[in-house]
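One structure, pasted below without further comment.
A protein chain is absent from this complex, but the other protein chains hold their places.
Which chain is which? They are A and B, in the order written, and residues in each are numbered from 1.
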Amino acid sequence: MNRGNRVLLSCVYWAFVLYVFVPLLLMILMGFKDSKFIGFPIRSWTLEWYQGVFADTEVISTFGYSMAIAALSTLVSVLVGTWIAVLLEGRRFRGRTILFGLTILPALIPGIISAIAFRIYARGLGIEPGMGAIVWAHAVHNVPFVVLVVMARLSTLPKSQVEAARDLGADPLISFLRITLPYLIPSILGATVFCLLLSFDDFIRSYFLGGYEPTLPVLIFAKLRSGMSPEINAIATVALVLTAVIGIWAERFTRRQARESDA
Amino acid sequence: MVESDQRPFWGRLSGWGPYRSSMRLLSAGPRRQFLVLVTLPVLWVLTQHLGPMVQMASVSLTDAYPVAPGTETHWTFEHYLKFFTDRIFWMPFFRTLIFASVFTFVTLILTYPVAYYLARHVSPKNRMLLLLLLLIPFWVGEIVRTYAIMILLGNTGALNLLLQSIGLIERPIPFMYTSFSMGVGIVYLTALYMLLPLYSALEKLPRSLNEAGADLGAGAWTRFRRITLPLTLEGITSGCILVFLISTGFYATPVLLGGPSTTVFAQTIAGFFHVAGNEWPTGAAFATIMFLAALIVTGVFQKLMNGLRRGDVR
Partner (left out) sequence: MSHFDSTRRRFLGTAAAGGTILVAPAYLRRAHAQGGGEVNIWTYNDFVPEDFKREFESDTGIKVNIRLVDDQGKQFNLLSAEQPEPTVDIMTVAGHRFLQFIDNELLAPLDTDRLKNWGRINPTFSESDWATINGHKWGAPILSGMEVLAYNTELVSAEEARSWDVLFSDKYEGRTAYIIQDMMSIVMLKMGYDGNMIAYLDDPEKAAAIVEEAKNFLIDRKHLVRKYYDGGAEFQQMMVNQDIALGHAWNGPAAALINDGFPLEITIPQEGSYGFVYTYNITRNAPNEDNAYRFLDAILAAPEIGAAMTRASGFISTYKDVDPLLSELERKSTSFSDEELAGLQFFRAEANDLKYGLVDPAVEAIKAA
């Protein structure tokens, strides 16, 4: 690839970054506006909204609650999704297409239908509205995404590797754990990120299946009825900073750990 | 490559009595192996995926739900018929499918170069960091981000103020509440879901293939078209399916950013649950119709892509 193309490509990348960040910057900016509403022009500035977020223990605990739900539901959906992907990929058996279709199902249902269906189903199963119910609904909803991502990666694993391991005497479980799984790690990581995002951002399921403890999107949506205010922008900004910090810390941690295990 | 203390572990494990006997039990023959593998997924899928949907389907076939106490309910197809007989519902329905397809394509065009750049022209050390950089904005909730887009595109929004201050326009351009603003919002939300599969597909592409192509005299564009593109078809397919599925389900963004002529089907469905009147069965029926349609479109697309792949790879 010649110089010109490379420059062009990097321009496209940074233009994309701009596209992705500008609304974000606007959101952060609006958190400083001294008014009950957001928008230009900003005539006067204030720190009260940001200060209010930290003083408001409700926001902090809501954030923690959302994160806990995201982590738990992601754990479940990645485990189940990977298992299903391994089953479906590269194998031909009767009913495979049906199983695949059923697996993808939760992703196709519009949010509000899914939420109400789960609420009623939960009652039938005796599950109380609250954290458990939300985690369950999120986990089920996210499985299709895990399956798609992992299957895509799995399809590129050369069968010869697994066969070689089996020829050398490894049983199916060990050859899975030592050959297939490491190969799948990048897609599993990607799927994990997807699921965390989907769960953290979800509003409709959290709303119908939650109890009196709101998740962050539910809290924001409820406050929204009084107008999109700088307060909401400040809350979202703080939530963003906290998740970014966690994300960067996790990335640093995995990098350090990878370096250490290589040593 | 294998760590010196790892081999003894796996060796120890595979030699361990209880492990060996349970493995023998579980993997006695391909039939049993398959059974072991398939049990959990089938149970899960039947109870968690199918269960709620059967519930919803049964609601869509009753004549009234929630059931007012003291009344009887009957099975009926009338809610499904409502869709096929009343033309006002067709517009939003097809509009959703068309919008979803168009926006999926736009997202693909937009994110492919970005994924390419990340996978090929950024050193492996920085790759994670730059990817993370792109991930961060997606951690902001959909609603707040959507309002941020309003601040960007509104008549007194950032974009119009910028264009006016550099003298390009005199009066503000009404960007908001159009298919354009809706598109900006939707592509913004789905770009990530297209980016990650594309990136992972591009990342594992061996450079040697491209180099070989160059050695054989192929130009940059030809190399892309004949080598890179076909080999990333898998990633493109899963990215497109993901984005298409998600796009058909969007409710909040089209409602907030769209205009009078951009009603999507999700709004129609939600309408049956929101407004006065107990119209849950109709909402459920319409939702069933929509996801069957999305399923069909996705299936057709998958078949097409499979055909393409088989055709190209000898």
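Rule of thumb we're sticking to: contacts are C-beta pairs under 8 Å (C-beta built on N, C-alpha and C of every residue); 3 or more make two chains touch, one makes a residue touch a chain.
Note that the coordinates shown come from a computational prediction; the quantities given were computed from them, not determined experimentally.
In the complete complex, the hidden chain is touched by one of B:Tyr177, B:Tyr199 or B:Phe291, namely B:Tyr177.
Only one of B:Leu118, B:Met150, B:Ile186 or B:Ala266 touches the absent chain when the whole complex is considered: B:Met150. Annotation: of A:Ile38, A:Ala107 or A:Leu240, A:Ile38 touches the absent chain (contact as defined above).
The hidden chain makes contact, of the residues A:Leu79, A:Ile127, A:Leu189 or A:Leu224, with A:Leu224. Against the chain not displayed here, chain B makes contact via residues 3, 5-6, 9, 66, 68-69, 86, 88-89, 91-92, 147, 150-151, 154-157, 172, 174, 176-177, 255-256, 259-260, 263, 267-268, 271, 273-279.
Touching residues on chain A toward the chain that is not drawn are 35-40, 57-58, 60-61, 63-65, 67-68, 71, 116, 119-120, 123, 129, 207-208, 211-214, 218-219, 221-228, 253, 257, 260-261.
By definition in this document, only the chains that are shown with their structure count from here on.
Look at where the CA atoms of chain A average out and do the same for chain B: the two points lie 13 Å apart. Against chain A, in their complex, chain B makes its touches with residues 3, 10, 13-14, 23, 26-27, 33-34, 37-38, 40-42, 44-46, 48-53, 55-56, 59, 110-111, 113-114, 116-118, 120-121, 128-129, 132-145, 147-149, 151-152, 154, 156-158, 161, 188, 191-193, 196-197, 200-201, 203-204, 220, 234-235, 237-238, 241-242, 245-246, 248-249, 251-252, 266, 269-270, 273, 280, 283-284, 287, 290-291, 294-295, 298. Residues 1-2, 5-6, 9-10, 12-13, 16-17, 19-24, 26-27, 30, 38-41, 80, 83-84, 86-87, 93, 99, 101-114, 116-118, 120-121, 124, 140, 143-145, 148-149, 151-153, 155-156, 170-174, 178, 186-187, 190, 193-194, 197, 200-201, 203-204, 216-217, 220-221, 224, 228, 232-233, 236, 239-240, 243-244, 247-248, 251, 255, 261 of chain A are the ones that touch chain B when the two sit in their complex.
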